[in-house]
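First the structure, then my questions, so here it is.
Shown here: the complex without one of its protein chains, the others still in place.
Presenting subunit A:
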Amino acid sequence: MGDSQYSFSLTTFSPSGKLVQIEHALTAVGSGQTSLGIKAANGVVIATEKKLPSILVDETSVQKIQCLTPNIGVVYSGMGPDFRVLVRKSRKQAEQYHRLYKEPIPVTQLVRETAAVMQEFTQSGGVRPFGVSLLVAGYDDNGPQLYQVDPSGSYFSWKASAMGKNVSNAKTFLEKRYTDDMELDDAVHTAILTLKEGFEGQISGKNIEIGIIGTDRKFRQAPALTLSPFSLKLYGGVMLMRKMTFWL
C-alpha cells in the first residue's frame, strides 16, 4: 500500500491544535464554484454554477449534481474528481444498507456514513483529505432534509446553505430571504436568485445545474433550458424560474 516512507498520517496536529491539511482542504472548497441548497416545507432544492473552462466543452457531459439514491441527491464545491470518488462510495453504502434491510437508507444514516469515510481520510496513512464539501438533499420519513458535509467529516443540517466562492454573500442573501414556510417553487426561485447574485457573466440554463426533490421522494435534475437573452436581461432569474416551475 505504498512506500513505508509515506505511511504516516499527513493530517497531524499543529501546535495550535488545528489540522492544517483540513484547513487547506477547506480553502480548496472555498475557491470552488458556488453551490447552495435550500430546504422548503415540502422539498429541497440544490443548485450550483457550472462554469466550464471553454465554450468547446460539451456541457451535457458534465454533471455536477448527482443522485445517491432515488430519494437523495448531492452537489459539491471543490475538486470534481474527489466528488466522484465520494459519490461512488456513498452509492455503494446506500445499496449495502438496502441489501441488508430492504429499505431505502434514511438521509441521516447516509450522511453519517459518508462523513465517516471523509473522516477516515484525515486519520489514515498516506492519504489526503477530500477537497470537497457536499450538500446532500433528501426526502425520507423524517421529511425534507439538507446536510452539509465538510472535508473534516463534520456534518450539519441546514435550512439553507451555500459553499464555494461566493459563500458569504450567498449566505447573507439566503438569511434575508429564507422563511420556514417556503414552498418548493419559492425555494427554487430563491436559489436561482442567489446564484445570480455572485454570477460572473450571463446566467442561463446551460451554466447552472439545479436538483429538486419533493413529496414524491424522487430526486430529479432540471434539464438544460434554453432562454432568450432578451428575457433574461429583463427578468433576470425570473424567466428561468418560470421555465423551471413549469417543468416541476
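By our rule, contacts are C-beta pairs under 8 Å (C-beta built on N, C-alpha and C of every residue); 3 or more make two chains touch, one makes a residue touch a chain; residues count from 1.
The working rule: contacts and distances are computed from a predicted model.
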Per UniProt record, name of the chain withheld from view ["Serine/threonine-protein phosphatase with EF-hands", "Proteasome subunit beta", "Calcineurin like EF-hand protein 1" or "Myotubularin-related protein 12"]: "Proteasome subunit beta"
Candidate in contact with the missing chain, chosen from A:14, A:63 or A:109: A:109
Hidden partner interface residues of subunit A, rising order: 99-103, 106, 108-109, 112
